[in-house]
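A single protein chain has been omitted; all remaining protein chains appear in their positions.
Just so it is clear, A, B and C label the chains in written order, and each chain counts residues from 1 on its own.
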Amino acid sequence: MTFRDALALGMAREMEADPSVFVFGLDVPDHKRIFGSTRDLVEKFGPSRCFGTPLCEDALTGIALGAAISGLRPVLVHIRADFLLLTMNQIGNMISCLRYMSGGKVKVPLVIRAIIGRGWGQSAQHSKSLHGMFAHFPGLKVALPSRPQDAYSLMRAAVRDDNPVMIFEHRWLYDVSGVVDEKVKVELGKASVIRKGAALTVAGVSWMNVEAMKAAEVLARRGVELEIVDVRSVAPFDEETLIRSVERTGHCIVADYDWVHAGFSGEIATRINYRCFGKLKKPVERLGFRHTPCPSTRTLENLFYPSAIDIIRTAEKMLGLSETDLAGEEFFSYEKNFKGPF
Amino acid sequence: MTFRDALALGMAREMEADPSVFVFGLDVPDHKRIFGSTRDLVEKFGPSRCFGTPLCEDALTGIALGAAISGLRPVLVHIRADFLLLTMNQIGNMISCLRYMSGGKVKVPLVIRAIIGRGWGQSAQHSKSLHGMFAHFPGLKVALPSRPQDAYSLMRAAVRDDNPVMIFEHRWLYDVSGVVDEKVKVELGKASVIRKGAALTVAGVSWMNVEAMKAAEVLARRGVELEIVDVRSVAPFDEETLIRSVERTGHCIVADYDWVHAGFSGEIATRINYRCFGKLKKPVERLGFRHTPCPSTRTLENLFYPSAIDIIRTAEKMLGLSETDLAGEEFFSYEKNFKGPF
Amino acid sequence: MNSRDEALRLYRKLLLARLSEEKIRELYPSNEIKSPVHLGIGGEAIPVGVCHCLPENSKYFGTYRNHTLYLTLTGDTDGFFAELYGRASGAGGGKAGSMHLMAPDRGLMATSAVVATTIPVAVGAAMAARYRGSDDWVAVFFGDGAMEEGVFWESLNFACLHKLRILFVCEDNGLAIHSHDTTRRGFRSIPESVGGFRCHVLSGDGSRLSTVVEKTREAVTRMKKDSQPAFLHLTYFRFLEHVGPKEDFAAGYRPAPTEAERGGRDPVAIFEGELKSLKCSRPEMDAIRSELAKQVDASSRKAQAAPSPSPPDLLTDVFS
Partner (left out) sequence: MNSRDEALRLYRKLLLARLSEEKIRELYPSNEIKSPVHLGIGGEAIPVGVCHCLPENSKYFGTYRNHTLYLTLTGDTDGFFAELYGRASGAGGGKAGSMHLMAPDRGLMATSAVVATTIPVAVGAAMAARYRGSDDWVAVFFGDGAMEEGVFWESLNFACLHKLRILFVCEDNGLAIHSHDTTRRGFRSIPESVGGFRCHVLSGDGSRLSTVVEKTREAVTRMKKDSQPAFLHLTYFRFLEHVGPKEDFAAGYRPAPTEAERGGRDPVAIFEGELKSLKCSRPEMDAIRSELAKQVDASSRKAQAAPSPSPPDLLTDVFS
């Protein structure tokens, strides 16, 4: 099953189980179905439970909150995470703290989905991640599935949670296929070791797990085994799983899908440095976007984004290895699959 | 001169020097004058250069941008940093990246001032800092003066800068007095060592520098000398000044005025850990808000905020010292000076 | 007003709010109420009148200027004063303060200190009612300044599009802090500004409780007949400073009212006049006043003596 289908299935199962769940947002029920991720919902559950809206992201976020404190379980969808910037007031000043301000009198069960854009020259306004920014606000949970099983299971956990949960979905992940067992439950707030290895730990966020798997495949051919921890949740953050890994490997690369400066990679690195003080063989390295807005042209875009190659080169440097010859390797395969216009 | 007067003077001097500078925002020219920080501006420069507005923070931010790319130098003022959440779309999707998206064709000289609220039960919606969040966006400069001289000099530097600059001002700092030399220039993006000491470095942000000075005073009585680096700017971030200090002391406490998780403290700590790898005697410690929304009642507020006492206790722990008897000490003196209703 | 009885019930609500806020004015200088207070003196008739006309299970949303709304819906002076004093027994356990008084069990779903933020939340509650097929009503109170925020228009558009059962109640004091409406409005008048939207628009003098009741009833009738939201524009005079317990006419941004003007804009004085014409005697009113004054006094004393939250409380209520 693809990641997009897993998202749709996760929502569908919760909608079947609980009539108070509904899905809404701009263009949610149109024929494109948010890149397919809301497929079949309007047919199965009707237009009162899956509907499109005017362009008013700020109000929609407040509307989700109002519905949530009235006992419903809204799922609000944004086709680009960048549009969340219009909703920060409701998220930061209301959703994240209304329960606290009321002394625990209200409950805020809602889900906000947002897609991280990449592909076809999305440029500066359609490519942000922002997960770290939201992780910063007490009262929010923030998850980033990178595999179909997690897309399905974390979606279900998010809808069932009695608190606000944000889910960030990288656009390229939508075409990733994998086995989805409908019975598998995944708790929010837990990392997952998606590859075992003794040489070096990669803490991967979202799409960077795919890049890390590719890097691991390349390095494994010369006997260097990366361990990959899919962070999956940045709030709450599962420090323990990561620490256990780094305590064994003594090396860590944090591969975030965001700008490095003042981003979530610093939080991860700080915690590792703190807990593994004296046990690290090399300082924790961080990978992320270059510190510029995202350019439009492919040439510069490829320099802007971190990739498997960066992971490989960084690992080699940390481990004191010579540079692997990458001449025959196929990288960026998803980008090649991706075609315009959007 | 007080911090508030220094802010007003900095703006006034730039308004005198350059007729394209103007100051606006909600309630900027009323008789309270944004806690006094816009005093005399409307009298000196008239209502076309210092004016109030309707309640429309999102539009005001776009208006500032439009004025800036038209050759003016707007200074937009927010009486609480929390209201910046209404303006994130213009800041994150336009102001920070318009120059880049245009291929360098436009110039964006503007200043956004925001006050960090504390005092008189401000609670969850009037107490946020958010400096780290803005530091994350390439294309923005973010400064936090903690002394009157910097309030004056950084304000002038910000207004003269050809790029968007945000200035965060802690409400309690307004009453701090200090010498202000009008001729002193301070460059944006530089930290400042505000106290020399050999035992341990405190990297202080905004109000936490005042707390750190108090902690240093207490510890100095037992011969423990703290070095205090006022971070002053989180974007660009002056890593070198801090690293030079920590290389000497081998110990660092990052005292941020914000939530710890996914905040700027992680960025600072990560960079120190990276650069001082193997030279630190103890892992870098971080201080900041407790991970909850800010409560209203004073009792809980005092637990929520980090203070000089936390710095003292953390330093003692790191240095292996017994706990200093704090019985006779006067802490929170500014809070005692602060009276309601706002 | 239909009856003397009904009028007296309303009078009690009006007076409870007034006396509670006068008590705050008295106590505030002690600096023990460590919360900003946005007093509603002059505007009490609006929440009292609107809430009176909506059915039991209605949901309400308000602002930081919420004291009357809270007291009208709950009558709970104990929780009210305890919250102002930041006590564990306060309406929000000390976490709310004056600006975030809520009582979901009495229909007061949310209040907020960020202008206009509860408007879309109220629309969400109205949508939830529709979703569940319930016939709950929703009313949201906001100041005239809130209409300048974009989210007001987004919310109005959404509610009108979906024909939700919601009353938008604009409490128009002509001021946003110290800024006059003339320095903030690019539209001809408040009713005209929303005139193009598919909602019922009504205006009236919000200082007169009987007018508020009449207009709200008219809105309800019209909403029942032609199911569209209603926009209620009610004017009033803010007697005190924007935040805090004092008058501030001396600041010079507006003239002090004459005694006659005061009387003409004081909802309590005006309503007492109406009560007289309903044959309520001064002694009868005085008896109510002294009964309520005792309640307010007792609650405020209790609050002063009540314990603060304990340290572990800081960490609760973040998540469910």
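Convention: a residue touches a chain if its C-beta (ideal position, glycine included) is under 8 Å from a C-beta of that chain, and two chains touch if they have at least 3 such contacts.
Note that the structure is a prediction, hence the values are computed from the model and not measured.
Judged over the whole assembly, touch between the missing chain and the shown ones holds for A, B, C. Touch with the chain omitted from the figure is made, among C:Leu54, C:Ala159 or C:Leu209, by C:Ala159.
Among the residues A:Lys107, A:Arg290 or A:Arg313, only A:Arg290 touches the chain that is left out of the figure.
From the options B:Phe22, B:Phe289 or B:Phe342, the residue with contact to the chain not on display is B:Phe22. Of the options C:Glu26, C:Asp135 or C:Glu192, the residue whose C-beta touches the omitted chain is C:Glu192. Only one residue from B:Thr2, B:Thr38 or B:Asn93 touches the chain missing from this view: B:Asn93. The chain not shown here is touched by just one of B:Thr61, B:Gln125 or B:Thr314, and that residue is B:Thr61. Seen from chain A, the chain kept out of the figure touches residues 26-27, 30-32, 52-59, 82-83, 86, 120-126, 290-293, 295-300, 303-304, 339-342.
Listed for chain C, the residues touching the missing chain in the whole complex are 148-154, 156-162, 183-189, 191-199.
Taking the complete complex into account, residues 22, 48, 53-54, 56, 58-72, 74, 89-90, 93-94, 98-109, 138-139, 162-163 of chain B touch the chain not shown.
FYI, only the chains that are shown with their structure count from here on.
Separation between the centroids of chain A and chain C, computed from CA atoms only, is 42 Å. The geometric centre of chain A is 31 Å away from that of chain B, both derived from CA atoms.
Shared contact sites, meaning residues of chain A that touch two or more other chains, fall at 89, 93, 100-101, 138-139. Contacts with at least two other chains are made by residues 90, 92, 94-96, 100, 112, 114, 150, 318 of chain C.
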